[in-house]
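Left out: one protein chain. Kept in place: all the others.
First chain written, first letter: the chains are A, B and C, and each begins at residue 1.
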Amino acid sequence: MSFPGAGLAKGLAVTLRTMTRKTVTAQYPDAQPSLPPRSRGVIALLEENCTVCMLCARECPDWCIYIDSHKETLPAADPNARARTRNVLDRFAIDFSLCMYCGICIEVCPFDALFWSPEFEYAETDILELTHERDRLREWMWTVPVPPALDPAAEEPKEIASARKAADKLAAAAAAALEQGGDAQ
Amino acid sequence: MSAAALLAATGPLDPAARSFLSPTGVEIVFLLVGIAVLGSAVVAVTTKQLVHAALWLVAALGGLAVEFLLLTAEFVAWVQVLIYLGSVVVLVLFGLMLTKAPIGRSPDADSKNRWVALVVALASAGTLVTLVVDAFRTSWIDLGAGGGSAAVTGASLFRTWVLPFEALSVLLLAALVGAIVLSRGAGRRVPAPRSGRIRAGRPVGSNGTVAQRAAAAPPAEAPETAPAEES
Amino acid sequence: MVGQQAASVAADPAAGSGYFDAYAAMGLLAVVGVLFVTVAFTANRLLRPVVYSPEKLLAYECGVDPVGEDWAHTQVRYYVYAFLYVIFAVDAIYLFPWATVFATAGYGAGTLVEMFVFIGFLAVGLLYAWKKGVLEWT
Partner (left out) sequence: MNLFDTVLRCVATLVVFLTLPLVIGQTEHKVMAHMQGRLGPMYAGGFHGWAQLIADGVKFAQKEDIVPAGADRRIFQLAPAVSLLPYLFVLLAIPVGPDGFVGQAIDAGLFFVLAVMGVGVIGKLMAGWASANKFSLLGGLRTAAQLMSYELPMVLAAASVAMAAGTLSLPGIVDAWQWYWIPWQIIGAFVFFTAGLAELQRPPFDMPVADSEIIFGAYTEYTGLRFALFLLSEYVGILVVSALTAVLFLGGWHGPLPDQLGWLWTLLKTFALAFVVIWLRVTYPRLREDQLMRFAWTVLIPLALVQLALTGIIKVAIS
C-alpha cells in the first residue's frame, strides 16, 4: 500500500523525529571528549629507550622525524676489551604539521621509545611551533596511558610467560634443593 | 514615455472646475514623477549600455505606475507593476543576459536610425497630446478614490466589454501558438548534444562532446559552429 | 514632500482621503526604506576597514582565478517559458477584476461561463504547448 507522496511524507517524518531526539553534538571545549584508549593524539618519546637506530626516521612516509646524533666512545671497562662506541641523541623532533598519524614509527621502534598519547590540544598559531623537539616529546610521555588490560581469557604476553617459566624453574630448583637439604639433615 | 510626461502637463490644464494653477499635493507629485519618468525614458533610449537601458526602463515604467496611482487608477497601476516590471522587463533582462550584454558600453548600440526614431517618437507624442488635449479640452474629471479599483474595472469589463475581452483570449492564444512555433523552429536546428563555450575559446561542453570535437577537428571550426547553433 | 502631500490630501476631502492616505503611507514607507538602507551603509562606511589590493578586486567565481570573461552560454530554451509566462500573466490579471464582481448580484453563471471560455482558450494553448513538447526539457 503506497500512495503518491508517501516517500515525501516519510522524509518529513524522519527529520521531525530526529528533531525530537537528543543531539549527538559534543560541546567540546566545555565537555571533554571521551577518547578511546588507543587514540592517536600525539607521539611521545621515551628518550631513555632510544638507541638512535634511525628506523623510525627511515620508515616515516612523510619524513617528518628529524634525528641528529653523535657517537661517543666509552672507555673500556676491561683493559682487555676494546673501547665501545655508542650513539648519543642530540636532536629528536617530529614535525606534526607533516605527520599524518600513521603510527609506523611507533610500530617499527625496536626499543619501545615511541608511544601514542591521546592528547590532541596542541594547535599553534605558528606552523613552526608544531615541530616538537625532544624535551616536548618527552613531556608528552607523562600523558601516555597505561596499556589497556588484557582480555580475561587472553594468552599471557610472551615476555611474561617466559619470565614466569624461568621463575617457576628457579622456584622448582629452590624447592628441590630445599627438599634435598632436608633429606640430608 | 514622453506622452505620459506630457500627459502630466494636463494636470494644471483644467481651469474650468478649479482656479487656474491651484495645484494640490497630488498634482505636484504627479508633475514631478512625470518629469522623472520622462528623464529616465530619455536615458533609457540614449544610454549605450544595454542592461542600463533596461533598468532605466524599469524606472520609467515604475514611475508610470506611480502616475496611474495618482490618477486613482489603482488596478491599472499594479497591473503595470506586475506585467511590465515583473514580467516584460524580466523578459527583456533575461534576453539581454542570454545574448551576452556586456558590462560597459556597447559600441554597436549606435543605431543609424536614431534620427528617424526621434522623428517617429515626436510625431506619435504630438499625435497623442493633440488627441488627448482635444478630447478633454477643459473638462474636469473628478478623480474620486476607488474610481479605478478592481471592482469598478471588473464591472465595466464584464458588463460592457465582454466581447473584446473574449477576443483578447483568442489574441493571447495566437501569441502563444506563435511563440511556440517560433521556438520550435529554432529548436529543430539545434543538434541534440548541447554545449556552451566561454569566449576565451575553451570549450566547457556537456558530455565532453565539444572538447572531443575541438580536439579532433581543427580548432578554428568547432568554436565557430557552436555559437551559431545556440542563437 | 510626501508628508506634505498626505497633509494636503487629508485637508482636501474631494480628492478622496482614504485612497490617497493609503498611498501616501506607501510613499512614506519608501522614504523610510531608503533611509534605512542609507543609514546602514553610512554605518558600514564608518565601521569598515579599507585595505585595497588588486587580488581582492578580482572576481571570486569558484575560488579559482577567473578564466575568460564574465559571460557563459546557457540554454536559450528557457526563453519559451518567458514568452509563455508573459502571455499567461496577461491572462491571469483579468481574473482579479472578474473575481471581485462575478459572484455579486446581476452577474452569476453567465460571467462564470465567460471567464471559463477565456481560460479555456488559454488552457488549449497550454495543452498545445504540452503536446508540442515545449514543456518537456530535452
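Everything below uses one rule, namely that contacts are C-beta pairs under 8 Å (C-beta built on N, C-alpha and C of every residue); 3 or more make two chains touch, one makes a residue touch a chain.
These numbers were taken from a predicted model, which means no experiment stands behind them.
Shown chains touched by the hidden chain across the complete assembly: A, B, C.
Annotation for chain C: contacts to the undisplayed chain at residues 3, 6-7, 10, 17, 19, 21-26, 28-30, 32-34, 36-37, 40-41, 43-45, 47-51, 54, 56-62, 66, 68, 70-72, 74, 78, 81-82, 84-85, 88-89, 92-93, 95-96, 98-104, 108-109, 112, 115-116, 119, 123, 126, 129-130, 135-137. Where chain B meets the omitted chain, the residues involved are 49, 51-52, 55, 58, 62, 74-75, 78-79, 81-82, 85-87, 89-91, 93-94, 96-98, 101, 103-104, 146, 149-151, 198. Seen from chain A, the chain kept out of the figure touches residues 8, 11-12, 14-16, 18-19, 21, 23-25, 27.
Here is the rule we use: only the chains that are shown with their structure count from here on.
Centre-to-centre separation of chain A and chain B, using mean CA positions: 75 Å. Interface residues of chain C, counted against chain B in their complex, comprise 1-2, 4-9, 12, 14-20, 23, 67-80, 82-87, 89-91, 93-94, 96-102, 107, 111, 114, 117-119, 121-122, 124-125, 128-129, 132, 134, 138. If you check the complex, the residues on chain B that touch chain C are 24-26, 28-29, 69-70, 72, 74-75, 79, 82-83, 86-88, 90-91, 94-95, 98, 100, 102-103, 142-146, 150-151, 153-155, 157-158, 162, 165-166, 168-170, 172-173, 175-177, 179-180, 183-184, 186-187, 192, 194-200, 202, 204, 226-227, 230-231.
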